[in-house]
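Now for subunit A:
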Amino acid sequence: MRRAILILVPYLWLLALFLVPFLIVLKISLSDAELSIPPYTPKLDLTAGWAGIKEFLAGLDFENFEFLTTDDLYWKAYLSSLQIAVISTVMSLLVGYPIAYGMANAPDHWRPTLMMLVILPFWTSFLIRVYSWMGILSTEGYLNQLLIGMGLISEPLTILNTNTAVYIGIVYTYLPFMILPVYSALERMDASLLEAAEDLGCSRITAFWLVTVPLSRNGIIAGCFLVFIPAIGEFVIPSLLGGSRTLMIGKVLWEEFFNNRDWPVASTVAVILLLILIIPIILFQRNEQKQREAEG
Partner candidate 1 sequence: MGQTEFEPWNDPQAKPLIQFRGVTKRFGDFTAIDNQSFDIFEQEFFALLGPSGCGKTTMMRMLAGFETPTEGTILLGGQDIAPIPPNRRAVNMMFQSYALFPHLTVWENIAFGLKRDRLDKESIKARVAEMLKLTRLEQFASRKPHQISGGQRQRVALARSLAKAPKLLLLDEPLGALDAKLRQDTQFELMDIQEKTGTTFVIVTHDQEEAMTVASRVAVMDHGRIVQADTPARIYEQPNSVYVADFIGEVTIIDGTATPEGDGYEITHAEGLPPLFVKTDKSFARGQACHLAIRPEKVAISAEKPDGRRNMLRGRILDIAYLGNISTYLVELPNGKIVKAQTANTRRLANRPFTWEDEVWLSWSDTAAVLLEG
Partner candidate 2 sequence: MRRMTWFNATSLTLGFAFLYLPMVILIVYSFNASKLVTVWAGFSTRWYATLLQNEAFLDAAWVTLRVAVISSTIATILGTMAAYVLVRAGRFAGRTLFSGMIYAPLVMPEVITGLSLLLLFIGIGLDRGVLTIVLAHTTFSMCYVSVVVSSRLVSFDRSLEEAALDLGCSPAEAFRLVTLPIIAPAVISGWLLAFTLSLDDLVIASFTAGPSSTTLPIKIWSSIRLGVSPEINALSTILIGIVSAGVITASLITKRASLRQQADEQAAQRT
């Protein structure tokens, strides 16, 4: 009895506020747009019984999905989201790995502090962290002031409102997600393995490539997924740092919903975004599973 309550309370909550809303999105993505409130048809009329359900099913179609294939805005937005996510993930790895490596090799008594310094930004407002780059990257911003002051450039660079600013924003905000898994993989590594590799004739650099990198593989994979998955659906960063030509699917969804009030298309965009995310999510889960099994 007590067990049933324990299971049912969170279960029902999630059903009502996670699964049901998602089914509504799915349903609306199969409906037609209408100029009313709510701006879509058909509605499921359960009072009409079986006939109501039949009528409801008859009203469903894949029109919105077809629409998305004809208008190349959506294709481009999906592709460009993927591209931006991939590039930012690679950049995060290039920036994050040396930091994680440095942390793992730092003296023992430093490490808790370094760890705290990596986690601290995560607790600070995401919005503020993205915002902090607006003042740095703008044409009259601090970066341009510095570069001109040093005499490196004569004309200010345009960085804000370009994809470059979006890459910087994603790398900056998601860097802790890359550093932490890589660090925990490197930290667990037995230092005598490197000594053994050198004893057997490796140089330090070959030892790094042949021992350190393969052993931190799981951390690298986990870190990449942790950056890549949220980056695809990102909305705040492209809206603040990107320009009008920066296409990202989260932004498109937001605009369809709030600006064009086209709920069925917004829902369709959401459904397709999820379909795209399913593959990396499953791969990520499998990687985690494998790691758990390897650790026993």
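With respect to how the candidates were assembled, all candidates are chains of the complex that A comes from, given by their letters.
The working rule: a residue touches a chain if its C-beta (ideal position, glycine included) is under 8 Å from a C-beta of that chain, and two chains touch if they have at least 3 such contacts; residues count from 1.
Quick caveat, the model's predicted, so the values are computed rather than measured.
Interface record for this complex: partner of subunit A among candidates 1 or 2 is 2, by the touch criterion. Across the complex, candidate 2 is touched by residues 2-3, 6-7, 9-11, 13-15, 17-22, 24-25, 28, 38, 95-96, 98-99, 101-103, 105-108, 112, 114, 116-121, 123-129, 131-136, 138, 140-142, 145, 172, 175, 191-192, 194-195, 229-230, 232-236, 239-240, 250, 253-254, 257, 263, 266-267, 270, 273-274, 277, 281, 284-285 of subunit A.
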